[in-house]
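Apart from one protein chain that is not included, each protein chain of the complex appears where it belongs.
Read from first to last, the chains carry the letters A and B; within each, the first residue is number 1.
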Amino acid sequence: MLFNLNALITLELLLPITLTFVFIAIYALLGVYAERKIAAFIQDRVGPDEVGYKGTLQTFADILKLLQKEIIVPDSADKILFWLAPILIFASVFAGFAVLPFMHSEYYVNINLALLWVMTIVSIDVIGIIMAGWASNNKYSLYGSMRAVSQMIAYEIPLGFAILGVAVIYGTLNINQIITMQSIEGYTWGLWNTKNYGGFFLWSIFQHPHLLLIFLIFFTAGIAECNRAPFDIPEAESELIAGFHIEYSGFAFATIMLAEYANMLIISLLSVIMFFGGWNSPLPNLGNFFLYHWTNGGLFWSSFWLLTKSFLLIFIMMWIRWSWPRFRADQLLQFSWKVLLPASLTLVIFSVLWKLWLHP
Amino acid sequence: MVETVLFWVLAVLSIATALAVITNRNPMYSVLLLVVNFFCIGGLYLTLNAEFIAVIQIIVYAGAIMVLFLFVVMLLNLGSEKSLEPAFDAKKGLAFLLGLAFLAEMLVAMKDFSAIGSAKETFEYGKVEKIGLQLMTQYVYPFEMISVILLVALIGALMIAKKYN
Partner (left out) sequence: MKNYFEQYLQNPCLNYNLAPFSKRMQEYYGAFIMIAIGLGLALILSNLQNILIRKRFTERKVMPYESGMDPVGTARDRFSIKFYLIAMLFILFDIEIIFMYPWAVQYKQLGIFGFIEMFSFVLILFVGYIYVVKKGGLDWN
């Protein structure tokens, strides 16, 4: 028998899934607060300040407010699809966490095609957004969803090529193997041996110089997949008010927002896994201070580094959001199709050349 | 045991959704039911240990081609208000005949097919490494042909879009 039913029902599987959900929920609560504070800091404001110490309880108050709202279903909306869309959006994003680790351990789903799995998440998310936009039967949401979808499918191609570039370097689509390789390989830019130093020298972007460009493409495409500024034309407040989720209220809206924040976490976790050494420590060994060996391995350090690095990337995403103006819809699509696509394709080809001949 | 249960659930679900796709009057619902159908088929591939096929079934069919279908449905604007008029014309008769021919072909193909042993053969075959090796050595010609077919599709799509622009 291929499959043991007992393994399914045990806490071994259900506990991590529940913990994942709790983690995403807490992360989203803190993320909303952090986003507001960072925005306020960048725009020279105070930000939320009233509820709790320095406004820390503001998002909890918002959640309570959302909980009191009723879910309004527009009369002209398609009731079934309207009800189903947020569920599909959240479930597809949540499924992405099936393959993404939070720590170095064997307690998560270790799929051989993990990177491809993440691609499926993005593509199913698109269907959910079309459903939400169409079912609302509102012009703003329909235009918002069409813009969102054409943007997401445009940026899915560079995203796929960027993942492919990394897959070519390590010859695998398995996340576990990719991270492990980043603690074993130590030949920075093909020039000098840095294996004994460890730390950030072993990150794939420092092992292979063109991966830095691939990371930039991946991160740009990732921000676009999350529909965040400067790629937030689908939800441009000034023209479309909120985009595809304009008709959603209460916790149906909260579900979509949760999915959006979770999507950010997926993109940054993937970036960390593919480019920044995953759960490996960034500190190098310095002389007699074996910082790399001291701060590496184990459940605490692995989850600490993985989450610290990805939260740093999320901070950069927020920083970008409040620093750049948004692109126009046509510029946005052309940027993906005319710049990112050829660039990422070239980089994939270069990856192969690099791996086959230059840096074997 | 679980494989068998999973197979029957997915098989029944995929046939049910497939029937719902063709009987539903609203094209939007049809497309979305087709997405569900593709998911079920992806699950069936997984029970056959074909992980790569299962994943690309969802990425390409459910994720990409269905987006095109949804765009076309929106493009034609066949919302729930207006359903297509039923009419029995030559096209329908032809489609019926072709469907029968396809059914006959499937039956002939399935005549020599034995379920026992086939799952064992696919045991290692679903691995992405195996597929890569096969694709680039034994099936080079069909593989290169795919790019030509895709090229033709690309140019065709451009021609249609240009014509109505």
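What to note about this one:
Here is the rule we go by: contacts are C-beta pairs under 8 Å (C-beta built on N, C-alpha and C of every residue); 3 or more make two chains touch, one makes a residue touch a chain.
Fair warning: this is a prediction, and the values are worked out from it, not measured in the lab.
All shown chains touched by the missing chain in the whole complex, by label: A, B. Annotation: of A:V32, A:I129, A:I223 or A:A252, A:A252 touches the absent chain (contact as defined above). Of the candidate positions A:I157, A:L216, A:I320 or A:A343, contact with the hidden chain is made by A:I157. Those residues of chain A that touch the chain absent from the view are 2-4, 7-8, 13-14, 17-18, 21, 67-77, 83, 86-92, 94-95, 97-99, 106, 109-112, 116-117, 136-142, 146, 150, 153-154, 156-157, 160-161, 164, 167-168, 171-174, 176-177, 179-180, 241, 246-247, 250-252, 254-255, 258, 329-330, 333-334, 337-338, 341-342, 345, 348-349, 352, 355-356. Taking the whole complex into account, chain B touches the unshown chain at residues 2, 43, 46, 49, 51-52, 54, 56, 59-60, 63-65, 67-68, 71-72, 74-77, 79, 81, 123-124, 126-129, 131-133, 135-137, 140, 143-144, 146-148, 150-151, 153-155, 157-158, 160-162, 164-165.
We adopt the following convention: only the chains that are shown with their structure count from here on.
By the touch rule above, chain A contacts chain B in their complex via residues 1-3, 5, 78, 81, 111-113, 116-117, 119-120, 122-124, 126-127, 130-131, 134, 146, 149, 153, 173. For chain B in complex with chain A, the residues that touch the partner chain are 1-3, 28-29, 32, 35, 51-52, 55-56, 58-59, 62-64, 66-67, 70, 74, 80, 127-128.
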